[in-house]
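See structure below.
Rather than the whole complex, this shows some of its chains in their spots.
The first chain written gets the first letter, and so on, giving A and B; residue counts start at 1 in each chain.
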Amino acid sequence: MKKRMGVIALLALMMIFILPMFAWAAEEGIDTGDTAWMLVSSAIVMLMVPGLALFYGGMVRQKNVLNTMMMSFICLGVITIQWMLWGYTLSFGSDIGKLIGGMDFFALNGVGLEPAGTIPHQLFMVFQMMFAILTPALITGAIVERMRFPAYLLFLVLWATLVYDPICHWVWGGGWLAELGALDFAGGTVVHISSGVSALVAALVLGRRRGYGTERMVPHNIPYVVIGAAILWFGWFGFNGGSALASDGLAASVFVNTQIAAGAAVMSWVIVEWLRHGKPTVLGAASGAIAGLVAITPACGFVTPMGSLAIGLVAGALCYFAVSYAKVKLGYDDSLDVFGIHGVGGMWGALATGLFSVEAGAEGLFYGNVAQVGIQAISVVATIALAAIATFVILKVVGAITKLRADDEAEVLGLDVNEHSEKAYSV
Amino acid sequence: MVKIEAIVRPGVLEDIKDGLSKFGIHGLTVSQVMGCGLQKGRKEVYRGTEYSINLLPKVKIEIVLAAKDADGVIEVIIKAARTGEIGDGKIFITKIDNAVRIRTGEKGDAAL
């Protein structure tokens, strides 16, 4: 699969030479089956954004549900434009020093319908756009119920540009991590570690919600959470499966691994919780699913079904402890556990890839290649470092421009009314 | 004229209504409330955080009626609402100074 990503990188170079924008004719090399699968994958990854809105929206208190959903939904507006104008080219433009893409694809200039692999280049671009939209939306779970919306918008644009686009280039755009041989099939580092770590930093910078630890802060609508998680699971088939960039055996294998890891993590979260609290919870089952999906993301193209089972089983239990034990001990208020699930789950997945990989030439530890774990560790640390530092700086800058936190009255009254002049439910 | 206010378990509402209906009382107003008393609460768990819940769902029934019917109605309610377990609820009786039927402007007992 690394070969496929290479194709894209090569393409980036090729694109510097002119290709007519509407090369309707130049469709040799495009496979209709691969294209069909990538069209569908792009569409269902887009659906993950409202899925996330529902997942997060159900978990907050009633007075904040709209603000929470808006934080995800608005990414469909902001990042669509950001990606089209400069995000794509920063990520996939011709490489500059293995660190960032050049400006050749600015405003989608030169991104036409010519084949990128076996699919139209624009289709590759829009598939990647959906990843760029979803990733910052993931962060919002840590800052809901207290961050002012204007500050969030500013943060969003800066984070996408200064954190997501570079890491994406490092791993998938021909940057230094790709060169190093780091394996990240569908975004363990790019998507989950980056958002999870940024979420933790944001939660720390913003501080705890008023009443955290004393007031009852429980999901206002768990059916929303379950359905949101299910839509995410569904979308993940496109997210992981589409990362094969073709409709082939690899895509099928990815699909199977995704399903198995998710199912396994549902079980392990629920069982651990059952042992600890005496009851299996529905919120736990939904959370476990996401934990498993996160963890399998970097690994799904490189491991066997049995490997996926192991990765999922560990993910469910590990994230449960991160969320219910570590967070409480450390005392930070990551409202909806973005770090505990995406951060911790993503790190486990990235390292596990280095353990379970059966990819020829990049086998994991369990297949005798000790080096791969080291490479994976480097990619994890690099991602953590950039995400943490940049998020901190961005928030300080944004905070200097406009207040980050809603004032006390707004927090009590709810951000829906305060930030959006709306109420979620009426008669 | 008195008001009888009964706070009971949600499940017994239909039985109380039936009983009152047989007794000849049709007018009443119901609202959903949460109650706390001797009845022990429940534990809830969300992502490993436990909450102990001692506000439990109850139904409040308000009936305004002529004072002479009060004892009968109270008996009807007790009959329908008693399970013998803690949490069956309470009945409170208050004096009402006057009542008006909006549709006709009738006052006093005629308004009920």
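Note that a contact is a pair of C-beta atoms (placed from the backbone, for glycine too) under 8 Å apart; a residue touches a chain by one contact, two chains touch by 3 or more.
Please read these numbers as outputs of a predicted model, since none were measured by experiment.
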Only one copy per chain kind drawn here; the full assembly formula is A x3, B x3
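To be clear about the criterion, only the chains that are shown with their structure count from here on.
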With chain centres defined as C-alpha means, what is the inter-centre distance between subunit A and subunit B in Å?
52
Which subunit B residues qualify as touching subunit A in the complex?
43-51
Can you list the residues on subunit A that touch subunit B in the complex?
216, 218-219, 273, 276-277, 279, 281, 283-284, 287, 320, 323-325, 328, 337
